[in-house]
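As you look at this complex, bear in mind that one protein chain is not there, while each of the others sits in place.
By letter and in written order, the chains are A, B and C; residue numbering begins at 1 in each of them.
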Amino acid sequence: MEGKKQPYMFIFGALAVLTVVEVGVAFIGLPRTLTIWVLVFLAVWKALLVALYFMHLKFEPLRLVLLAAAPLPLPFVLVLIVLVEYAR
Amino acid sequence: MNWLPPALSTYAADIDRIFYVILVITGIIFVAVEVTLIVFMIKYRGREGRKAYYIEGNTKAEVIWTVTPAIIVLALAFASQDVWSRLKNPDRFPSDALTFSVEAKQFEWNFTYPGIDGVLGNGDDFTIRNQLHLPVGQPVVVHTSSIDVIHSFFIPVFRIKQDIVPGMVIPVWFEATETGEFELACAELCGLGHYRMRARVFVHSQEDFASWMAEQS
Amino acid sequence: MSDAVVMSGGVHAEPGMRVYNQKLGMWVFLTSEVMFFTGLIGSYLILRSAPGVEWALPGEVLNVPLTAFNTFILICSSVTMVKAFAAIESGDQKGLRLYLVATVVLGAFFVGVQGFEYYKLIEEGFLPHCGEELAALVPSCHLYGSTFYTMTGFHGTHVSIGVLCMIWVTVKAFRGKYTQGDHGGVEVIGLYWHFVDLVWILLFTIVYLI
Partner (left out) sequence: MATVEAVAGQMAHAHHDDRSFLRRYIFSTDHKMIGIQFLFACLFFLLVGGLLAMLIRWQVAFPGKPLPFGGIFPETMAPNGIILPEFYNALVTMHGTFMIFFAIMPLLVGVYANYLIPLKLGAPDMAFPRLNMMSFWLFVSSGIIMLASFFVEGGPSAAGWTVYAPLSAVPEYSGVSAGQQLWIVSIVFFAASSLLGSVNYITTVINMRAPGMTLFRMPLSIWSLFITAILALLAVPILAGALVMLLFDQTIGTTFFLPEHGGQPLLWQHLFWFFGHPEVYILILPAMGMVSDIIANGSRKPIFGYHSMVFAIAGIAFLGWIVWGHHMFQSGMNPLLGTSFMVSTMAIAVPTAIKVCNWLATMWRGNIQFHTPMLNATAFVAMFTVGGLSGIFMASNSLDIFIHDTYFIVAHIHYVLFGGSLFAIFAAIYFWYPKMFGRMMNETWGKVHFALTFVFYNLVFFPMHIIGIGGHMRRIYDPTQYTFMQPMQPMNRFITISAFLLFVSQIPFVINFFWSLFKGKKAEINPWRDNGLEWTVPSPPAHGNFEITPTVYRGPYEFSSPEVDEDFLPQTTPLNGDRRTAPEQVPGD
């Protein structure tokens, strides 16, 4: 991190633009499923930008990145398994 | 040695068999572990001036006691699977079953019978509190529902248990193999009267059941 | 075996994460926060996916333009936060103070707008258990109200706590407690702040837009 110039303003711009795009996508009237996937895709990108640049994960030791990512499979385990409830 | 209640439904014996199989397997493991433990405790008890054998592990031994239990439990899971799906999977329920329904509430069971036409929801249905009547040798499906909290439909002699969840209708099936009077219990804590949320189960002969049904409707 | 390191304070230790304790502790805490929001968001997804459950369409009940603006405010506050950190990294005390104050103001503004949004919604009859009028319009209105208020409410609580901590850090900054070589407090509160921003990015999408 030290001494390097970070592209903070660029990230800021990207987040702002993505937010506008999201609102646009939500109201443009695409098919429902497609809207959902596009929105999720955009939201994940925004979240990643925050985590990688603002939270500096991109510049941290790998072991810290792994620690930060460790709980991420669990939400999927919980939600996907419980959703099987509806498949009967 | 008769700890289990009498087995009076068509699948009760299957469940008991799984119990005995697991009992024998775990019994052998139990005896093996405890005897080994006691033998080691006696044989290798501390004595002055003696030093223990220095060993940090043995891969071969560890592989053996990893693989053996894995095989045993997989076999048990496989053996349990068919009975489970036969009991609980609605797609595999007997097709020639009588259909009743039960509505559980704090702290009683209201059984609804289809009347002589044999179909629920056709005018001649009737409801009886805390009494389940059924014919012997005929599969019965009970659609369970609850209007307040979670209850559990438990008939020990049939080896059947199913939680009843408000907002859901969950089918349960069984086929009695002997006539007589038995007990149905609530097996899920449902409030202060949980302990007395009991119903009587009457298994009639087919003729008696038919005449009882005609009499009631 | 790798060689030992000297932790600040002169304690020798086996190399661990190679970041200082407070930062590691914050990351560990954030993994726990991930699980807290997993419980809330997971329940929302499960309840909403149930057969027969129908939500209001985006914009039908909630004020999307207002919240999009609020989202922008929170993103701005993340930028000022990271700018504050960048300032103290290069020893710029004035920049640190300026950007921290900006972050506090933006964070408080976000909470204020959310409070205003709640006020408006409740006035319109949208309550956690839904209002009678809305219940007639929105099929699964009870669940809609339950999940909306619980998720945004807990996020708002997190922002509010963040603002309070940020005020504390700002006061310390004005007292000159942070230096170019020692500014762990700014980095650690920043991590929390960005995490809360990150959660909002996800919440905005799934609560307001989907």
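Everything that follows uses one rule, which is that a contact is a pair of C-beta atoms (placed from the backbone, for glycine too) under 8 Å apart; a residue touches a chain by one contact, two chains touch by 3 or more.
What you see is a predicted model; the values in this text were computed from it and never measured.
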- Query: Any idea which chains on screen the missing one touches?
  - Reply: A, B, C
- Item | Absent-chain contact - pick from B:G118, B:G137 or B:G193 | B:G193
- Note on the structure: Omitted-chain footprint on chain C covers residues 1, 3-25, 28-29, 31-33, 35-40, 42-43, 46-47, 50, 53, 127-129, 140, 142-143, 145-147, 149-150, 154, 182, 184
- Item | Absent-chain interface as seen on chain A, which is shown | 61, 71, 74, 77-78, 81-82, 84-85, 87-88
- Query: Which residue numbers on chain B touch the omitted chain?
  - Reply: 3-5, 14-15, 18-19, 22-23, 25-26, 29-30, 33-34, 36-37, 40-41, 44-47, 50-58, 61-62, 65-66, 68-70, 72-74, 76-77, 79-81, 83-85, 87-89, 106, 148-150, 152, 154, 156-157, 159-168, 170, 182-183, 185, 187-196, 198
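Here, only the chains that are shown with their structure count from here on.
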- Task: Could you tell me the distance, in whole angstrom, between the mean C-alpha positions of chain A and chain C?
- Result: 14
- Just curious, how far off is chain B from chain A if you go by their C-alpha centres, in Å? 46
- Hey, how far is the Cα centre of chain B from the one of chain C, in Å? 48
- Task: Flag every residue of chain A that touches chain C in the complex, lowest number first.
- Result: 1-2, 6, 8-9, 11-12, 15-16, 19-20, 22-23, 25-27, 35-36, 39-40, 42-43, 46-47, 50-51, 53-55, 60-61, 63-64, 67-68, 70-72, 74-75, 78-79, 82-83, 86
- Item | Residues on chain C engaged by chain A in the complex (per definition of touch) | 17-19, 24, 27-28, 30-31, 34-35, 38, 41-42, 45-46, 49-51, 58-59, 64-65, 68, 71-72, 75-76, 78-79, 81-83, 86, 89, 190-191, 194-195, 197-198, 201-202, 204-206, 208-210
